[in-house]
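What you see is the complex with one protein chain gone and the rest in place.
Showing chain A:
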Amino acid sequence: AALKDALRSQVSAALKEGRVTPTELCQRCLALIKSTKFLNAYITVTEETALKQAEESEERYKRGQPLGILDGIPIAVKDNFNTAGIETTCASNMLKGYISPYNATVVQKLLDQGAVLLGKTNLDEFAMGSGSTDGVFGPVRNPWSYSKQYKEKSIPKSHSEDKEPDWVISGGSSGGSAAAVSSFTCFAALGSDTGGSTRNPAAHCGVVGLKPTYGLISRHGLIPLVNSMDVPGILTRCVDDAAVLLGSLAGHDPKDSTTIQDDFKPFELPNLTDVSKLSIGIPKEYHAPGLSSEILAFWSKAADLFKNAGAKVVEVSLPHTRYSIVCYHVLCTAEVASNMARFDGLEYGHRSDVKDSTESMYAATRREGFNDVVRGRILSGNYFLLKQNYEKYFVKAQKVRRLIASDFGKVFRSGVDILLTPTTLSDAAPYTEFIQEDNRTRSAQDDILTQAANMAGLPAINVPTALSERGLPVGLQFIGRSFQEKQLLTVAKWFEKQVQFPVIQLEEVKRHDSGVFQQQKSASFS
């Protein structure tokens, strides 16, 4: 089995038949992590425990009793999920050295099914950002920066003192997870999505990024950013794998009262061949200012693809789209101000040496522990929550949120099944260019296409579509109705099959994957 293989259809079979063992898979992934260290995708690599888990999995396969499809599968988890006995930092000084005393529900579920946890991935500090550039462990590099496809298109630098390619960002805030999946160091990774943090890096790194419906997957153990919008995100290399992960993670959790109580039935995705009964909506407001002509063209082509296959493709309107980013800005900072209040140095995390008074210790701890981005959002949030501003900003934003959510409701009630939009405004920017603007500006620009889905709580998925002129991945986003993940993923899988997104060609992976190579040229398996 190759590291490029799809979970359900190939790796799982290979493990069952003994063509590859969990320890082999684990060792290969760990070796690849080491040789792709320059990507900075991982904050913590849990080599010992991973190998132990792999050995236990191997025992189960030997007895013919694997726990399920995920048994023995190497996965990575974003470093804002609590993992028992393993450092959980949120890429912040505030939690450096913090060893979680418990597993987040989603982590526990994965471990209960025998998944092998390779490590914790890098992110923007406290998941605030759209580049994975603002964490204390440094930025994450997009693996495509080192791909044959990108290097071929790069203009060679005239001054050759700079031998490093101009590497591009991975997107964020779940950049580490996206980079890990994209560079084959794991088969799937957990991210989180509050404004697009799973879909954005998925688009830039050429992987599938699923944001499930709010309330479907437990947030217990996910260090919260915005309680009314956060969801755990799923990053995989193909849509089928995303469905597998979803199946293992979704469902009511008594420890998270915001999960719905309905029974969730895991599903296998049908191979859709007839799209004539489908109605695809193209929201015109998603032709946002700054959208690159390249992406506009891909979006157009995708719409035509559906039309030519017999689907009904209609232009629709989500009139409040342009206010969603403003609304998000207010609600997000307000909830952040509240959620970050727990970090005071007393019970966990960084604690300042200042000891004159409780308040001065708290203030010093927070000054030392948080970066500018976090502190900025806390202060903005507190401003919007001041008595004199509460109605004007916070409640106003909550009203606008209802308008945004009902925009979607109207469109779905009019007969549209799925919305098709771009995921990002352009392909990944070079790091040096990205950091020219501050985090808030960048987030406001980059989140524009993704965060309305968080406002309305809807499921959305990025599907890698094609390579840009610069040889970098471009993805398109599908947004579905609440709790209709099966329909959403079915359509996404059909689209994935049509576009045959190319596999990344990385030197490092070739070196580690010598062995049985599958004859697959594309990332879409069925």
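The rule is simple: a contact is a pair of C-beta atoms (placed from the backbone, for glycine too) under 8 Å apart; a residue touches a chain by one contact, two chains touch by 3 or more; residues count from 1.
To be clear about the criterion, contacts and distances are computed from a predicted model.
Per its UniProt entry, the chain excluded from the display bears the name "GATC amidotransferase", taken from "CTF8 protein", "Pyridoxal phosphate-dependent transferase", "Myotubularin phosphatase domain-containing protein" or "GATC amidotransferase". Note on the undisplayed chain: of the listed residues A:51, A:67 or A:260, the one touching it is A:260. Across A:51, A:314 or A:363, the single residue that touches the chain missing here is A:363.
Contact with the omitted chain, checked across A:45, A:73 or A:400, is made by A:400. Of the listed residues A:281, A:345 or A:475, the one in contact with the hidden chain in the full complex is A:345. Chain A residues in contact with the hidden partner, per the touch definition given at the top, are 98-99, 101, 214-215, 228, 254, 257-258, 260-261, 320, 323, 326-327, 329-330, 333, 337, 344-349, 351, 354-363, 366-367, 370, 372, 375-376, 378-380, 382-384, 386, 392-393, 395-403, 405, 438, 440, 444, 455-457, 482.
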